[in-house]
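Only one protein chain is missing from this complex, and each of the others stays in its spot.
Order of writing sets the chain letters: A and B. Residues in each chain are counted from 1.
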Amino acid sequence: MSKRRVIPGFGLSLGFTITYLSLIILIPLAALFLKAGGAGWDEWAGLLTSPRVLAAAKLTFGASAAAAGVSVVFGLLVTWVLVRYEFPGRRLLDAMVDLPFALPTAVAGITLCAIYAPNGWVGEWLAKWGIQAAYNWTGVFIALTFIGFPFVVRTLQPVMEDLGREIEEAAATLGANRWQVFSRVVLPLLVPALITGFTLAFARAIGEYGSVIFISGNLPMKTEILPLLIVAQLEQFRYEGAAVIAAAMLIISFLLLFLINLLQRRLDWQNR
Amino acid sequence: MSVRNVTTESAPIRAVLITVAVGFLTLFLLMPLFAVFIEALRRGWEVFLASLYEDAAWSAVKLTLLTAAIAVPLNTLFGIAAAWAVTKHRFKGRALLLSLIDLPFAVSPVIAGLVWVLLFGAKGWFGPWLAEHDIKIIFAVPGIVIATVFITFPFVARELIPLMESQGTDQEEAAVTLGARGWQIFRRVTLPNIKWGLLYGVLLCNARAMGEFGAVSVVSGHIRGQTNTLPLHIEVLYNEYQFSAAFACATLLAFLALFTLGMKSVVEHFSGHVGKGH
Partner (left out) sequence: MSISIQSIRKTFGTYKALDDISLEVPNGSLTALLGPSGSGKTTLLRIVAGLEFADDGPGKILFHGEDVSGIPAGKRGVGFVFQHYALFRHMTVAENIAFGLSVLPRGQRPAKTGIRDRVLELLRLVKLEGLEKRRPHELSGGQRQRVALARALAIRPKVLLLDEPFGALDAQVRKDLRRWLRVFHDEIGLTTLFVTHDQEEALELADQVVVMRNARVEQVGKPQAVYDQPRSPFVYEFLGNVNKLHEGRDARYVRPHEIEVLFAAECDPATDRLARVQHLFSAGPVATLSVRLDDGQFLDVELSRKQLDELALDVDDEIAVRF
């Protein structure tokens, strides 16, 4: 087959892309896996089954899944309201949804602390009811929800805008009531986007660091997240240990993303 | 009972949904934003201004600007090259390349810092060699820069790829048949069509570069006045219980975030007009 191309610049742009990608991303990640691979089975097993790592993994994955789940529920509601209804301040709120993307995580971290700590704006009020919303699981969960829910809104929004009223009108003329239209016609069409939104929020939450460490309290065995354990290993110059935890996190993240990608392709295919 | 449009909910249900959504957004978005400014001014303007004029704060701002000034142009160049290769051409391995470009999104910031420590740290692959030649990367400015480059790697590319994909190759092909050559095609035909998307990608990349915390925290060593970026400086102040000073510095980053969001609306406004040409 002929290698000639009509639009110029292919060799240059692809060459630069691959070189840069390799230098900045691929080689460093390969170095990480090499280091982790060199650690040996005992180190892996010993580290990954240590109670502190297991507790951190349970917290990280559990709170991330819960936060992504809540993000899906509120993300769906918020998107619906922003797309379907007209009310004062709608455009401003729509623009503000991206705030967690744009606000540096350290700022988010200290601010959420100021709000949810026992002496904070909302925390004080919650404390009266005996609810503690910082320095525990709830604190981690709140930070991860803050970080995660814009992903759901921004994945869902274009799909919902493109939905068109026709299929809803069709369902209504066939006698479905509003709830039936939503649950049996609209919602199934949104499921692939909801899954993508969940995945993005979940993946981001697993790795999140800056917004969590201030509000989590970082108590070993209780409120330590996995990225913090990597930092702890590094502070003791235990490079292999850090690499092992990091490699395990990456493998799990990639696998999850891959599986959900597969699931989504099947759903997309069915909806066609 | 009045007859209503079949594709909307009844007024009470609408009111409830709007109230819940607005309440959630207020609690989760507006309140944190206000909190930054109110906490910053809690001990008055003088403390606020003093925290910003402090030497350590200044050097943190300078380092933050320097880091962004290196990372953003590099990743902009990469974003344009990658988008050009991937959207204007078809080749084997294109899908793989697309997922590799997205890869950093799935990597924790802490890991983005860790990889550089493993390469260039005291006990890393190149650590001994660097020590021999008296080059410092980790716990020094170069480490902060490369960690930031890693983190902000996909931002411009992710903004440009869908945009350029949707524009197709017709206009470039037309320019080719009219005799335009490589650089002319990009500058005179492609660039005007992507300028708003490119601008927004650059702004997002910049916001992240200036605000990155996790990756930079791992490689910085927190040397006050030397290797603290603004987010790290905020952390140090916060951990020293200088809350008002921490929030005062945080207002700078909050303004950056608001500016970025505002520019997004501006860009959407303009690209909406430009993009609906055909």
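Things worth noting here:
FYI, a residue touches a chain if its C-beta (ideal position, glycine included) is under 8 Å from a C-beta of that chain, and two chains touch if they have at least 3 such contacts.
Because the structure is a prediction, the values reported are computed rather than measured.
Within the whole complex, the absent chain has one touching residue among B:L66, B:V189, B:V236 or B:L258, and that is B:V189. Contact with the undisplayed chain is limited, among B:A122, B:A180 or B:V236, to B:A180. Mapped onto subunit B, the footprint of the missing chain covers residues 170-171, 173-181, 184, 188-189, 192-193, 274, 276-278. The chain not displayed touches subunit A at residues 1-2, 4, 6.
Here is the rule we use: only the chains that are shown with their structure count from here on.
Each chain gets a centre from the mean of its Cα atoms; for subunit A and subunit B, those two points are 16 Å apart. Note for the complex: subunit B touches subunit A at residues 6-10, 14, 17-18, 20-22, 24-25, 27-33, 35-36, 39, 74, 77-78, 80-82, 84-86, 88-89, 91, 97, 100-101, 103-111, 114-119, 121-125, 146, 149-150, 153, 169, 172-173, 176, 181-182, 185-186, 204, 207, 210-214, 217-218, 231-232, 234-235, 238, 243, 246-247, 250, 253-254, 256-258, 260-262, 264-265.
Those residues of subunit A lying in contact with subunit B across their complex are 5-10, 12-14, 16-18, 20-21, 24-26, 28-29, 31-32, 35, 74, 77-78, 80-82, 84-85, 87, 89, 93, 95-112, 114-115, 121-122, 145-146, 149, 165, 168-169, 172-173, 178, 203-204, 206-210, 214, 226-228, 230-231, 234, 237, 239, 242-243, 246, 249-250, 253-254, 257.
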